[in-house]
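Shown here: the complex without one of its protein chains, the others still in place.
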Amino acid sequence: MLGGAFHAAVLFLVSAGLQLVFGVQKILNLACGSFYALGAYLGVSAVTWALGAGLPAPLFVVVLIAAGLALAVIGPVVERILRTIYDRDESFQLLLTFALVLMFEDVIRFVWGTAPHQLGNVYLVYGQLRIAGSTVPVYNLVVIAAGALIALGMGWLLTRTRFGRIVRATAENREMSEALGVDMHSVYARVFTLGVALGTVGGALVIPATAATSEMGIELIVEAFAVVVIGGLGSMRGAFVGALIVGLLKAGAIAIWPEVEMLAVYVVVVAVLVLRPTGLFARAAA
Amino acid sequence: MIARALGAIAVVALLAAPVVIPRYHVTLLLPAFAYGIGLLGLNLLFGTTGLLSFGHALFVALGAYTAAALTTHFHILHLETLLIGAALVAGVVAVPVGLLCVRYVKIYFGMLTLAFGMLFYSFLYKFYTLTGGDEGIRVLRPRLLGQAFAGLDKVEFLIGPFYYYALAVLAMATLLMHRIVRSPFGLGLRAIRENPDKAAYVGVAVRRYRFYAFVIAAVFGAVGGALLAVPTGLADPLLAYWTHSGNLVFMLLLGGFDHFLGPLVGALVFILLQDTVMSLTTYWRFVFGAILAVIVIFFPRGLLGLLAWRREPTA
Partner (left out) sequence: MTLLEAVDVRKFYGTFCALDGVSLTIAAGQFVSIIGPNGAGKTTLVNVLTGLLAPTSGRVRFKGDEVAGIGPVRLARLGMARSFQLVNVFPGLTVGETLAVPVLARRRRGGRLLASLARDRETWSDVAEIAALFGLGDRLERPARTLPQGDKKLLDVASAFALRPEVVLMDEPTSGVSTADKHAIMQTLVQAAARMGVQAIIQVEHDMDIVFGYSDRIVALHQGRVLADATPDAVRADERLIDTVLGRSYLAR
């Protein structure tokens, strides 16, 4: 179950990024999986280099997060590309993000090759705990805690800061915000970058538990998409709850009936889309 | 007039290809034909009715697996039976899936179709006793109109009798789809695409028509899928993966979704382009992604849109 929570925490990060971008810019960014993968690969490289250069092991998590954050610089660039088709039909926007997925896949392949990259056991430097009969790496708990913290942080950002208010207003009513003098380009660029950062940091943080593989991005988008549907498009709370549900469902399925792992998730997705298409926490209507 | 002339040249070229072009390139045309049929169906949904499905690969895979199961498990080798079987299975599956999906539009429709596609993929992948898992199911060489062509080796079979058979099926599929698009039903679909609310007000049963379009698209997709699996001899789960659906849409956009022949042009160009690019670099996905991006941003009407052949522009 805790494995489920760990997975959920990472999923939440990526999904939060997706939700943010969708809520404000109404674009479902298929490339968020690519950002996740980029974060993972760079995370591995960065930590490997840092440890080799003498970094004390317990600080590796800082390097991971830094790697994730550093990648956020691609945010404005990608946003600029997407900006060219904001006013077009959503199908085209979806296709453009799909084009980005293809391109990023090969960028990763170019830089890091096709073999999986691993970090080894450096995360065990934090030790392990015995909880409820199973051994859990403390690192996982750290990530879960980080996920929860970031969730709270996002909540605070969106409700208590000026930026957050602008973001929510723009999500509700774009024309009105524009008429009130909000600089759309700047808001979009920042929101998108934040979304990217959430994805890359999420990817970086998951690295100790899994290897960075060439399919991880594409596989993740499929799960992130499930989270977003279950939770409701555009809702941060939905991302949180959805991630929790998907994470636990997967963990439960693996424990009980491995065959149906993703199948179970998809059945739930279809069920939600049919019974309550706007998700559990309906916000942005489509 | 130019259109007619070019069309005639294309037909002659296709008929002469096995004799004139190197074998390798002829075998490339085979998936192009199959995809052409599948895309005709997808375009009925997208170009004509305005619904973008990100799960069309589900039906392509379904067709392939039906053909595979029929040949491998039931020893049925007549290609006609395989194609009809694929069409029937797709039609049956498309009924509940379609009934659910057409209740939603735009992004929800896209998401729901993607979800169904992935559902099928996970089913194919995990239930390996039934589906062969990631190894898939083999497709044995079928008989064409009862003939086994036992004397021909695999390549000779493919670039000879099978090539013309596939071309004939493509021609029939094209004529059939042309009929459908130019029918009163087709006009109703276009009205739905242009303005679904108004269409309802002038008496078009919007949801029902979308449902019919969905089922027809599924059938075309499956027939294409069955034909696709014969040359490779294999039906495998990746056929249902969402990126395969994405590629299908890519092909459609490449050819031009608002022209009737767009799907065929798109399939052909994509296959040839893929082959060329793949032989030039391992990073063909990057190139394709870039091409797709360029198309979406600058040439959304695709190749045929550039050539400005269409009669009625889309909204």
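For clarity, chains are labelled A and B in written order, and residue numbers in each chain start from 1.
In this text, a contact is a pair of C-beta atoms (placed from the backbone, for glycine too) under 8 Å apart; a residue touches a chain by one contact, two chains touch by 3 or more.
Keep in mind that this is a model prediction, so the values were computed, not measured.
Taking every chain of the complex into account, the omitted one touches B.
Remark: the omitted chain is touched by one listed residue; of B:Leu88, B:Ala205, B:Leu280 or B:Leu306 this is B:Ala205.
Considering the whole complex, the residue from B:Leu124, B:Leu144, B:Leu158 or B:Ile180 that touches the absent chain is B:Ile180. The chain not displayed touches chain B at residues 179-180, 182-188, 190-191, 193-195, 197-206, 209, 212, 312-315.
Rule of thumb we're sticking to: only the chains that are shown with their structure count from here on.
Inter-chain spacing, taken between the CA centroids of chain A and chain B, is 33 Å. Chain contact summary for the complex, chain B toward chain A: residues 46, 52, 54, 100, 103-108, 110-112, 114-116, 118-119, 122-123, 126-127, 242-243, 246, 249-250, 253, 282-286, 288-293, 296-297, 300. Note for the complex: chain A touches chain B at residues 28, 81, 84-85, 88, 90-92, 94-96, 98-107, 109-110, 218, 222, 225-226, 229, 233, 259-263, 266-267, 269-270, 273-274, 277, 286.
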